[in-house]
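With one protein chain withheld, the remaining protein chains of the complex are depicted in position.
This part shows chain A:
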Amino acid sequence: MNIIITIAVTALVVLYTGLFKAKKALLPITLLGLLVALGFTICSWDQPTVYFGMMQIDNFALAFASISIIGTLFIFLLTQRYFAENSQNIAEYFTLILFALCGIIIMVSYKNLSMLFIGIEIMSVCLYILAGIRKQNFASNEASLKYFLMGAFSTGFLLFGIALIYGATGSFDIDVIQTNLVNNVTNVSPLFYPGIILMMVGLCFKVGAAPFHFWTPDVYEGAPSLITAFMSTVVKTAGFAAFLRLFAGAFEPLHDFWMPALMVIVIITLCLGNITALYQKNFKRMLAYSSISHAGYLLFSLIVLTAHSASNVLVYAAAYTFASIVAFAVLINVKQKTGSDDIESFNGLAKRNPLAALALTIAMLSLAGIPLTAGFIGKYVMFLNVMENYQIILVVIAILNALVGFYYYFRVIIAVYFKEGKEVELDTPVQYKVVLVISTIVILVLGIYPSLILNLI
């Protein structure tokens, strides 16, 4: 609870700081607030508490909350020199990201379906604005409108699902719903089945799993790079935490019913995300498709529910978050210098910028899933999880897709090291270097000592 309060108060303070034109103070205040929130997260570890029957702050929630907060911290660090000198709305930018983070914390710790809904909406409404924050830029406008229409549409599905489940059980509390299901597992109310499917559709829209992914590439490409980084890392992780809480918790007794539907979604997501990513010339759009394919891998944890499902998602999400942040940091840097975010603009980057090139390479290796990086551990635990139930076909498809993934991730590495380019020299600000170095170290440490995080929850 104190985590949410801290973040919300920080957001308001930042807004007022902006009002008084104290631009220099914005970033320190934000970082301080986030660090305090992170401190609260660590302090409440191992003390599960339920607040008002609405929010359950347990280790699951705290682990995902800390990943989200750290991810947001890194994204704030990337704001150095991101804005134009005369930009007016930096404070609003910061405030909206912080409010979105509040929604995310609610999403990962809900115990009542109304909190799930409120959390998702607090986050989404902030993101609609953030995606379109460049008012004069047409791509940003388009991304914002598309995201808004699709987001509102998917909320409708989610809500209809919630209403049907309420009709079947008479409660919004996920524990009551689960008890209700366990008690009448042979005689479940017919309202339950459409309810589960509609909620699954709504949540798949939010996490960007195919066939409900069509908004993802457009929105990720059109939105400002920093916001895309936020959406594809922190928001995605939170979406999966919410998904997992509901489907591995409340709907677990009906696993046999919804698992086949989810399996089809996973297979479509993997194939579509990876194969379309092959054809992308734009680095940002390639990352968008790669994030769709990673959504497919993350959904593996729901195909076979074990005691480790939650920690598997945590490992995968951590690996994906840090690697993506590195990729986006380098992308923002390159775009500032060359004005383009095509893969070609990365040609010959390594000659003048060894640090950025090395970090980008490690991030790409992690996203592709090469051993000794966190991405490998993430993929390994996911595949192992599914193998326990002998879903051989699924594993074969996943491995084929991982091989396809190698191709487009290595294309970036080849462009950076072996292609002749303009030899641009990036002026990497200090904070970017900090983010690159810390993220790279985290990726490598998690890849070599996965037990640090594997047994956390």
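In the analysis below, a contact is a pair of C-beta atoms (placed from the backbone, for glycine too) under 8 Å apart; a residue touches a chain by one contact, two chains touch by 3 or more; residues count from 1.
Everything that follows uses one rule, which is that contacts and distances are computed from a predicted model.
Name of the non-displayed chain as stated in its UniProt record, restricted to "ABC-transport system ATP binding protein", "NADH-quinone oxidoreductase subunit K", "Heptaprenyl diphosphate synthase" or "Carbohydrate ABC transporter permease": "NADH-quinone oxidoreductase subunit K". Of the listed positions A:93, A:110, A:172 or A:258, the one in contact with the omitted chain in the full complex is A:172. Considering the whole complex, the residue from A:18, A:217 or A:447 that touches the absent chain is A:217. Across A:145, A:268 or A:444, the single residue that touches the chain missing here is A:145.
Checked against the full complex, the one of A:1, A:25, A:163 or A:395 touching the unshown chain is A:163.
Only one residue from A:60, A:93 or A:117 touches the chain missing from this view: A:117. Interface with the hidden chain, as seen from chain A, comprises residues 114, 117-118, 121, 125, 128-129, 132, 135-136, 138-139, 141-146, 148-149, 152-153, 155-156, 159-160, 162-164, 166-167, 170-172, 191, 217-218, 221-222, 276, 279-280, 285.
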